[in-house]
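Once you've had a glance at the structure underneath, I'll fire off some questions.
Shown here: the complex without one of its protein chains, the others still in place.
Our next item is chain A:
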Amino acid sequence: MMLEQTTRLQTTIDCTAFTTRAINQQLKDLASSGVKQVDLLNPAGRHNLAVGVQKPIQIRFQGPVGYYCGGLGNGVQIEIEGSCGWSVGENLVAGTITIRGNASANAGASAHGGRICVLGNAGSRAGISLKGATLIVAGNVGHSSAFMMQQGRLIICGDAGANLGDSLYDGEIFVGGSIASLGADARYEPMTDRDWQVLATELQPLGLSPQSSPFKKIVCAQELYHFKARDFTRWKDVY
């Protein structure tokens, strides 16, 4: 099939006129045809927008979106000018999602790769079951964040709610503000020069300075990797 010789590099879709399925199909078709940038108007808090886009394209939402925005994306660059609902970037494989607002619960759930930046606050269970992606929250996160995190990096510039890092397996968590409580099998680890460099690399592009907060590092204590009868009460009280 011959591609059109004059591929438009930028286009706009008004979500009002289409079903979510039609919008996502258009985004996939535009990415395949080499369009670089799409602006989506009136997303109106709809769920499942820009889910499953597998080719590089820049997608900009001009307003708040609903649940699962950008989920399963591979190589997409998504910007949301507003807040988002539950599970933004769930199962993200690669690419970036930037939310210029707040994120509801489960931000970055199970994300395997890529980077999700919440410039406001995130709700409970941020980075739940994170599998390798980087999740950055400029504000606070709710309770049970990084629950069962397996790999990757969670950077919280503000405060963290109760049970941070409960039952985590691996990966690293940085918190600039206060921590209500750590979950089972999470422990503090001294910050190294390399950690401060990592924070600088991740935060400076967002206009945030790591030096302005007393960042703490949390990793897995690895004490619950194997069941031991003497740890029974700790297992019983997990979550």
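In this section, contacts are C-beta pairs under 8 Å (C-beta built on N, C-alpha and C of every residue); 3 or more make two chains touch, one makes a residue touch a chain; residues count from 1.
Convention: contacts and distances are computed from a predicted model.
From the set "Hydantoinase/oxoprolinase-like protein", "NurA domain protein", "Glutamine amidotransferase protein GlxB" or "PqqD family protein", the protein name that UniProt assigns to the chain left out of the figure is "Glutamine amidotransferase protein GlxB".
Per the touch definition above, the residue from A:P64, A:G152 or A:G171 contacting the chain not shown is A:P64.
Among A:V38, A:V76 or A:A105, the one in contact with the hidden chain is A:A105.
From the options A:G71, A:G89, A:G113 or A:G142, the residue with contact to the chain not on display is A:G142. Seen across the whole complex, the unshown chain contacts chain A at 44-46, 64, 66-67, 83, 85-86, 104-105, 123-124, 142-144, 161.
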